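Note that one protein chain of the assembly has been removed; the remaining protein chains are unaltered in position.
Let's turn to chain A:
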Amino acid sequence: MKISLRWLNDFVKVDDISPKELSQLLTMKTAETEGIYSKKDYYSNIYTCEIVEAVKIDEKHFKCKVKSDKIYELISGAPNTKKGLKTFHIKPGGKLDGATISTKSFSGEISEGMLLSGKELGINNDHSGLFQLPEETRVGLEIGEFTDFYDDIIEIDNKSLTHRPDLWGIFGFSREVKAILGRQNKTPKIFEKNEIQNLPEFPIEIIDREKCYRYVGVKIDNIKVEQSPLNIQIRLSNTGHVPRNIIVDLTNYVMTEIGQPLHAFDGESIKKIVVDSAKDDFIFTTLDKVERKLPKGILLIKNENTPVAIAGIMGGGNSDIKDNSKSLFLESANFDASHIRKMSTRIALRTDSSARFEKSLDPENALIGCLRYVQLLKENQKEIKMASCITDKNYNPFKKNVIYTDYTYIKKTIGIDIEDEKIKNILKSLEFEVEDEKDKIKITAPTYRSTKDISIKEDIVEEVVRIYGFDNVKPALPKLQIKAPLRNVENEKDNIIKDLLTYRYNLSEVDSHPWFDDKFNKKVGYKTGDEIEIKNPITIDNKFLRSSLLPILLKFSFENLKYFDEFSLYEIGKTFHKDTEIKKLGIISVDRKTKNQEEKSFFKMKLIINDIFERLTGKEPEYRTPTEHQLINPSISSDIYFSQDEKNFEFIGYIGIIHPKINSLLDKKVVISFCEIEIERLYRFEKNILFKQFSTFPQTSLDFSILKNKKEIFKDFENKLKEFKNDLIKDFKIYDIYTGENIPEGFESVTVRYTIGSDQKTLTGEEIEEFQKLFISFIKDKGYTLRN
């Protein structure tokens, strides 16, 4: 919303405060301002003039003498250049849209300043020729002397007006300024409708009264479709409109002034107005000459049976004002806000009109809008003839909202102690009626605040506090009970994992979008299909929500490989499945390829996983034969299962090396390992640490290196070892696995370490030897040999 301060000054005095100060006040008390635009910063030295001599010097150019305060010589390229024309001249040194105009040499001829088109002046879009001033215009006048050209415009953030239908016009802001500054305001002058009450009504019928609350119309004959007076054009252009002709311009003028959208139909085209919803889908051409498909149910303005406008959104091309229109029918109506909003979204057509109607405009304004238009038209075209009375079909469902509250509540909610009278005065300055009723106050909101803005006592609190001034509210901390915050296990454990991965394993945490990148997925051959689809994705390649963290981590790896050879990334993030989301941990590790790197990378990852499980649950997970996972090498991977009770194991994730086919897409020789764990499912378990009494007697560590066939599954081997039971065993660990020199082909040497001891005494040499003997014979029984 652009607020013209000259225009605002018609209603409330603001010419004695700086635009900056006013903007600041509005921001602090009413709505956020986005900036101030002062036209004098960009334009200067523009004078009315008359061309007193025009000599054609070539195909396109005229050498002219123009008269304003003195005679200037210049070259004009405008086709309508001719002797006697009155237009605007910018003097050398003047500013035009920020650029300084100087005396120029033009093919050897001096050109002092220039003559201006409407577009160059920023008044309209016309660049076909010089801006034409009426013949009676005095020459040598600076444009600012007789128009609002050098206006200051305060731009209001429309989002902050969402709940204020009354502020979609400059007059609305005058009411705010009145309350803020404690000044008087004037209302726009309107036509006295009784003057024409004897004229016949114009036939108007509202059939769908759920969607149309009020329809005010009038027919006016003997109109002239001509240019608007200069100052109307200037006011409109300064507030973001493009002037066209007075009939259309005045609809915009009234809308900008009081916030009521109007539509001027060609009077010949309208015989009877019928407001009703469309019974079927159909095609309609709007006045911007676009064919639009309109849905069944959309509210239409019809001329008898023919649709002539989409109610509240845009008029039709079949009935708009033409250059030769002699008569107009003016519509000033009020429609259901949610219908307008829904339909304008549905047909993807947002207009100044729909933006206002969807805010729930005050139906009272429909009548005022009509009367204001007639007033303005009459002021400019004395010869118009009213062809109907002001016809008003009013089914306004809104009443002035009444709120009962009390001064104590208002003060208590704000946290201030002020006189009741002060509160009353604030409310009165905002045009609320305030009546004291015993221990309550009855507050009646004005109609323009009753359509949705003000309805509950909390709204009253807001009105009081904003005008009273937030700066006057002294901050105070609430008196709250001492209470320990609730524990949040999920967050706690996320953090444990993050610290572990970052600070122990030197991984880097990443964050990413929740959707797949189909382009990348196609490139690596990752298949999608069951994923949840986004109705309105940001690009067509991002239409699926991710069901795995693998693709994005792989993509990040590809990108980082441009700059790094080895790195590891992780993300704790959500994946999406049917109607649930799962929190997962994904880790990807990129290692330079060396001998046996696949295996090394796999086990490096396994170490990390085991550590996570150990920290969170005190237990290790179980690794099982893998099921198929996309992009994972089926031979070097495993599924991860977990059980807290050693009985019920559940699938919780997988680990593996990225499929070798992916490596062909990369320049560097690397091994990429990956794991993905449904980490949230571990969070239910608590790690229980219980102190165990340790022996105060010395303990002995015994290492045994056992030759194990590589083909034997380690878990089986380990389970066999676990069958060895002895009371002296305090601890048992797989200590090392070694292959290479001195180890027979196909075998590996597994070193196990037993820590043995007694709680009662120091073990004797004999007891230790006895243990060794027992273990060695156990091992031999199982068919293994010791390395030494």
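Methods note: contacts are C-beta pairs under 8 Å (C-beta built on N, C-alpha and C of every residue); 3 or more make two chains touch, one makes a residue touch a chain; residues count from 1.
Just so it is clear, contacts and distances are computed from a predicted model.
Here one chain is missing from view; checked against "NADH-quinone oxidoreductase subunit N", "Phenylalanine--tRNA ligase alpha subunit", "Sugar ABC transporter permease" or "Inner-membrane translocator", UniProt names that protein "Phenylalanine--tRNA ligase alpha subunit". Check A:37, A:398 or A:576 against the missing chain and you find that the one touching it is A:576. Among A:513, A:668 or A:715, the one in contact with the hidden chain is A:513.
Between the chain not shown and the residues A:154, A:218, A:232 or A:414, the one that touches is A:414.
Within the complete assembly, A:358 is the residue of A:166, A:358, A:518 or A:748 that touches the hidden chain. Interface note: of A:95, A:209 or A:342, the residue touching the hidden chain in the full complex is A:342.
Only one residue in the set A:40, A:119, A:163 or A:687 touches the chain that does not appear here, and it is A:163.
Not every partner is drawn; the one left out touches chain A at residues 27-32, 159-164, 337-338, 341-342, 358-359, 412-416, 456, 458-459, 461-462, 465-466, 470-471, 473-478, 480-486, 488, 490-491, 495, 498, 501-514, 532-538, 545, 552-553, 555-556, 559-560, 563-564, 567, 569, 574, 576, 578-581.
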